[in-house]
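Note that one protein chain of the assembly has been removed; the remaining protein chains are unaltered in position.
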């Protein structure tokens, strides 16, 4: 049986890993049981690498293990760029095997898989879709999740095309999905999201073509949140769901906000996770929330409910992803009275265009 | 007796005044009855002047009146800089005298006053506070509002210190409130807000000193929203409240959100305006909303409910006012299912530090 | 015979047309002789329309002519977005016919043509290239320029694809050059630049294909500077060169800076325009400069002379065009001791990739 714990703590800067250090020092967290760290880091894109490095350094010391080994062992997803009321923080997941009878209730279970290293020409293609799908299925099995309906959040970190990788592919006579790095990055994220959809049966095998990626928006996953990084060479997949193989004191749920004002979608997510409320989440139930992950999609749209926004036209439109995250953080934050919740921007097959995916982990009763 | 009407329409760009033109052309709006236009314009600061000019030009043609006369006759408050889900739009207020018996109910009434031209050295001082207070009282009288509790929103547009004005003051041996234009602008807004507070009895005459301005944050108005512009030489004051002297079909209400997550404060505002709901505003009641004005204050704070934000530290912190507006627009927009509501950023004595002031105008039953 | 005059004056904001007003009021400029206004406006994109409107209003009054007629009569090119040492200003060109014998020297001559209205599906295609080429040839003829080597600057303002235009094309079953507006805008600018190149014989008729636009970077003009605007429906072409049909006291010259550090290319431009200097332009020669137009191309590149820049990778990379303009303005500004010179960003077939095109108008001896 698996026991999974969840620790959400603030960070004072991209280099501040002191809260986890304290949890380790006081015996709350056994660093060898850490199975994933998901952070919302401030600053620009470089802060992601900075934060990762700081985690690796601290853990390397605590675990008396070379830094590279820590990096290989613990997947770290750094979601960069904050704005508005977003509060930099990270969530640490621990997992351990314990002797116990199978649970009568389903509880939080995590499965983690890393695909093989992808060739640059495979980024953003059907090959990537299928590799991610396979990793999702394996991670589900690892987590002891048998029903795809029990999967509520799949975080994928996948590779970005870079100048060096493009050159490598071209030197071997291969064509990449785009020579525009922004577009290639989108397709890598899109392929990862479709991989989740395929792995969970949300789309069919025959839907998966190179052409469909970032083009056929009718295909999507309701639980995928994907991001791409120049430092990645394979796809890291973290599947979160509920399983009778887990004795965790936590439970996860999810929901789709059809657009950023769809408060009912967010409520459904919290109810799916096990919170009890009618319209407003009372303080006592709010306290059961361990962490919240949102995939924001407002930056995909230039309007909402017939009202034009300036998301795509304004002189700040280069930062539209940050605004998309800031507004969904504010809306969901207002529902739970706390803005230390994670928002990641990504519209590529991560829910229908313009939707937001909400996953919540709460303490079981 | 006064009849007041309210028209909220979208704008496709800072130069788009076509919706008002249509309302005039189809006879809905008599341009000679327009008493104020309050707009949420996209783009940077120059868009405010651009939009004003476009309104003046169109109205000058419709009213067959020189442009300068239109400008002098109709106060136009342009609130610039949008982000997130904010939707550029404007609200047109009309007012006319009609023969009718005094109303048994209090309805929306507007009073508008412009102070005398201020000297640059008076900006951001107790002199400005008192001039605004006097204008508030006169505007109340004009609106037929006798009880300060019936005032729910006071919009003030006041002058900014500029290099030329500073030089003028110095040439006359006078000292301005600051030689830093940003600080001087803040003090001008702060003095205007304290002027509203003084006019409405929210603070006492003896509280009003030069030193208190932008320093003693215990002093504030719960209904003031002030902005400063280089083009202003006096303070334009628009008082909105309810009066038995009005037969308007609209009613105004207000409330204070103690912080940006204080959803209950926003609910109180909508209830104060006359909406009937328990926790969630139903569609039928949402349809009664004519317009919403919010004064956003999140940019005054570096944290919310103990959670650190990056409002003041991030590389985008030069745009913190836009983020403050975007997040409150999102939260209140989610409550009413519409983000075409106005948000203005300003913390200077406009509510307690970090608060948001919400005013809503709704159709009476 | 043609007489052409050039007036370069500062603007205190996008709405400041007072310097031209003064020139008209004191009799220096006859508004009926104004044939073009080219401005460097500050602020964001909306400032371009704002400035145009302010010019139209003022000239409408001075010329006692409806505003629309002024707009149709005088091409106004507003180059928006300033940074660094760039100084907002505008250059007014006047042209009049006078009785005089043909000049033995070639002097500044302007020709202006507007193509027919383009259909949205023609934007960014070979059709646009050929229409611009034809307009260039006609404008040359109008200017009395017979040798393409005498053309030193061709400014083109062309249409942008918009949502409405795309919808229009699609409703008629037509395909536009891109459904991505940024890409479509680039192609419209690229097609305009290739149109100049074709009109001047810099490229051959058989080079002109839809596919070549924004793809075959070996094709370019050395004198084209093109910009696109949502407000344009046709291409406005201003050809500047030298002609014996002109008795202007000005002469124009040009040069190509192969990259942004290629100071020798800029020197060649000033020498081509008639300045006499060896390495450094002395003050006496600087005073002969009437105006300078630069087309900046640094934002097309991620490195310069083997040194990597952050033009394309930084968190400010959304503003790379402004940086490209700011740095070339600084370098050329340092050569002439004046940064009130115009810089426009545009890499699409406007010189080789990464090059800057410099045109200078100077007083003849």
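Should a chain be cited, it is by its letter among A, B and C, assigned in written order, with residues numbered from 1 in that chain.
Please note the rule applied: a contact is a pair of C-beta atoms (placed from the backbone, for glycine too) under 8 Å apart; a residue touches a chain by one contact, two chains touch by 3 or more.
Since we're looking at a predicted model, the values are computed, not measured.
Peer 1: Omitted chain: which shown chains does it touch?
Peer 2: Looking at the complete complex, the unshown chain comes into contact with A, B, C.
Peer 1: Which is it among C:57, C:234 or C:261 that touches the chain not included here?
Peer 2: Residue touching the chain left out of view: C:261.
Peer 1: Based on the whole complex, identify which of C:190, C:297 or C:333 touches the chain you can't see.
Peer 2: Spelled out, the listed residue whose C-beta touches the missing chain is C:333.
Peer 1: In the complete assembly, which of B:50, B:250 or B:319 touches the absent chain?
Peer 2: B:319
Peer 1: Residues of chain A in contact with the chain that isn't shown?
Peer 2: 13-15, 42-47, 49-50, 53-54, 57, 315
Peer 1: For review purposes, identify every residue of chain B that touches the missing chain, sorted by number.
Peer 2: Given the touch definition above, chain B has residues 44-45, 315, 317-319 touching the missing chain.
Peer 1: On chain C, what residues meet the omitted chain?
Peer 2: 10, 12, 42-44, 82-88, 260-261, 263, 278-280, 298, 303-305, 307-311, 313-316, 319, 322-324, 326-331, 333-334, 337-340
Assume only the chains that are shown with their structure count from here on.
Peer 1: If we define chain centres by averaging CA atoms, which chain lands farthest from chain C? Would you check?
Peer 2: A
Peer 1: Chain B and chain C are the same sequence; what rotation (0 to 180°, nearest 5) superposes their CA atoms?
Peer 2: 180
Peer 1: Any idea how many Å lie between the Cα centroids of chain A and chain C?
Peer 2: Centre separation, chain A to chain C: 47 Å.
Peer 1: What whole-number Å value describes the gap between the mean CA coordinates of chain A and chain B?
Peer 2: 40
Peer 1: Among all residues of chain A, which ones touch two or more of the remaining chains?
Peer 2: Those would be 44, 315, 319.
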